[in-house]
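A single protein chain has been omitted; all remaining protein chains appear in their positions.
Chain nomenclature is as follows: A and B, assigned in order of appearance, with residue numbering initiated at 1 for each chain independently.
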Amino acid sequence: MSPTDFILWPVLAALLFFTRKQALMKPLLALTLLLLYNRFCSPGFFDLEIKEGHLYGRLIDILNQGAKVMLLALGMSLVIATGGVDLSVGAIMAVAGAVLAQGVAARGWSPATAITAALGVSALLGLWNGLLVAFLRIQPIVATLILMVAGRGLAMLITDGQIINFENPSLVFLGNGYFLGLPFTLTLVLVMLGLTAFLTRRTALGLFLEATGDNETACRYAGLPARNVKFLTYVFAAFCAGLAGLIATSNIKSADANNIGLYLELDAILAVVVGGAALTGGRFHLLAAMVGALFIQTLTTTLYAANVSADIAPVPKALVIIAVCLLQSPVLRPKLAKLLAKKERPA
Amino acid sequence: MKRPDPRLLPTLASLGVLLLLFGLGCLRFPDLLSPRVILNLFGDNSCLGVAAIGATFVILSGGIDLSVGAVVAFTGILVASLLGHGVPPLAAFALALLVGTLFGTLMGWLIQTFELPAFLVTLGGMFLARGLAFIIHPQSIAIEHAFYADTLPGFSLHIGSTTNAAGRAIPLLLPFTAVCLGAATLIGTLLARSTAFGRDIYAIGSSESSARLMGVPVARTKILVYGLAGFMSAFAGLVDTFYKQSGNPASFVGLELEAIAAAVIGGTLLRGGVGYIPGTLVGVLILGLIQTLVTFQGNLSSWWTKIAIGGLLFVFILLQQVLSKRKA
Partner (left out) sequence: MPPLLQLRGVSKRFTGVVALDGVDFNAYSGKVHALMGENGAGKSTLIKALTGVHPRDAGEITLDGKHISPTSPREAEAVGVSTVYQEVNLIPDLSIAENICLGRQPKRLGLLRWAGIRERARAALARLGLEKLDVNQTLSACSIAIQQLVALARALDVDAKVLILDEPTSSLDAREVEELFAVVRKLRDQGMAIIFVSHFLDQVYSLADRITVLRNGKLVGEYIAAQLPRLQLVAHMMGRNLAEVEALQHRAPPGTPPGKTILETKQLGRKGSIEPTDLHVRQGEVLGFAGLLGSGRSELARLLFGVDHATSGELHVDGEKTSFGSPRDAIQRGFAFTPEDRKIQAILPNLTVRENLVIALQARRGLWSRLPRAEQDALVEKFIKVLKIKTSGPEQLIKNLSGGNQQKVILARWLVTEPRLLILDEPTRGIDVGAQADIERLLAELRDQGLAIVFICSDASELSRNSQRLIVLRDHAKVADLAGADVSEHGVMHAIAHSGPSAP
């Protein structure tokens, strides 16, 4: 028994026991099971040490590495709630990184200017996506495919095809720094989560999103500005992608337009789906999507701990996707429910 | 004068773009007009072309296949590894095609039977195929089989000769990979245009509910479409081993996007039901030509290719939107 055991398991148990949200249960349960597996099969998985007042260890790595997908999943949750999808977030990450690195390293901008510019450009790209989906009414998969293809080219255009390195301490801090003993990225995620939760639950945005995803025709009859709402979600998703891009760039202290954020859009979509949202739109659960993102990261780290090569990691991920799909299948679900009901009846 | 079929407009437009690009390219770089460059344009893009034809069928049926690139890489490494273990080439090819087809059929079965989103299932397929490719062999394998070294070059099509700078006649060969692409285009076109299966795919992509009422075997057709796409991806993988004489599990990341882009630029509507296999070939050639032009230009960097493809994609999607709106 390590000190981690005394904190982690009671917290997970309490969360599982006390959560009133059905939606949070399943991903949380999946995460707990995965962690339990590691408790017994991956020695040292839960070891934590404190160096210079900072916490280190696999669990911390999971939080730190998972930050990017968590940020993306925030934006993606909103987009998926309206029945859309954004394939371009990975490419937008690369663009944001390129603007940041180019700004600081080649143009000599201050970190604040570079960060603002990077986020601004990301939001602009989101504006483009939103325009295509909400106002030109192009299918979301198709509309965001354009930037998914062209985005990385754009990023390379900005960096002139170079991998630009930078050493600016503020920017390095962004992805590698510690705050209150924990990785700074975690603070970023929490702030964005708080902001998103505020926007969706304290304004009418959450209701509008779910209503739009549930029945857009009815929304039109009720006078709801469904188009504007859709438009906004793409801008927001791109902004989140910009932030994730800053972190990814800061992590490796350079802008690598080819590899930053590669396939992360798929991880983000997966996180939202693991979090119980349907791709057809409607209800969304920010916390569940966060847990979904952590689950995916934990899976990766688990494989890493088991000395599975990073190249083969996609295999278990594929199995997770198929399993989640089947669990939510409109054909299988009623059958599963019936099966469970039968089992319970004699009891 | 008879007005052209509106369904043909996007494909005609892409043919126009291809000719325009080529014409402008020739003005700027007279070398472009050389038969060798043109032959290579076909040969170099044959893998993408074959994969894109498979993707076109899926898109025509109203679906999407994200597993293309991974399956191509998987097949490449599978064949390279089998040949390395002394399996006869034809047996290795047959096995690879069979595995690809079964893989696609399995995805189609999941999508159809459990009403799962094609997007997620083929995403799972992509991860699975990519991972399996690395399990077969984690690095690139060079193929050093007599079949590749001696037999394959003999399959190139001799289509004339030209003279080089020294005045010596050299034969003009259509690379075997280009022959494969030609065959795939021909058979694909025939399948799409002249079989009941092909027309059923169009019908389902255009209106699944009507197709069902009209007696089209919807479930069977949809499953088979993914099987066909799996077969074509595997075939594309084979073609690539002919081209590169190696298999690499890490290759072709994002090929599915290029395949979809080629189909769309070639006039296939992403909502399904409208499109032509030869159009996809045109789309592939446009992508290849852009690549060639960027290379010829020399001082233009490779990323312009991506931006140009994205721009073309936008133009054609917009064109589709305008056409379908006018109809409605």
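In the analysis below, a residue touches a chain if its C-beta (ideal position, glycine included) is under 8 Å from a C-beta of that chain, and two chains touch if they have at least 3 such contacts.
The model shown is predicted, which means the values in this text are computed figures rather than measured ones.
*Asks:* Quick one: which shown chains sit in contact with the chain that's not drawn?
*Replies:* Per the touch rule above, the missing chain touches A, B.
*Asks:* Just name the one of A:Leu205, A:Leu246 or A:Leu303 that touches the chain not displayed here.
*Replies:* A:Leu205
*Asks:* Could you tell me which of B:Phe119, B:Tyr202, B:Phe231 or B:Trp303 touches the chain that is not displayed?
*Replies:* Considering all chains, including the one not shown, the answer is B:Tyr202.
*Asks:* Check each of A:Leu33, A:Val191, A:Ala218 or A:Ala306 against the chain that is not shown and name the one that touches it.
*Replies:* A:Ala218
*Asks:* What residues on chain B make contact with the chain left out of this view?
*Replies:* 5-7, 190, 193-196, 199-200, 202-203, 205-207, 209-211, 213-216, 273-274, 327
*Asks:* Considering the entire assembly, which residues of chain A contact the chain that has been omitted?
*Replies:* Looking at chain A, the ones touching the missing chain are residues 202-205, 207-208, 210-211, 214-215, 217-225, 229, 282-283.
By our rule, only the chains that are shown with their structure count from here on.
*Asks:* Where on chain A does chain B make contact in their complex?
*Replies:* 85, 136-139, 141-143, 145-157, 160-161, 257, 262, 266, 269-270, 273, 279, 309, 311-319, 321-322, 324-326, 329-332
*Asks:* Give the list of chain B residues in touch with chain A in this complex.
*Replies:* It comes out as residues 64, 110, 113-117, 119-121, 123-128, 130-132, 134-135, 138, 249-250, 253, 257-258, 260-261, 264, 270-271, 301-311, 313-314, 317-318, 321.
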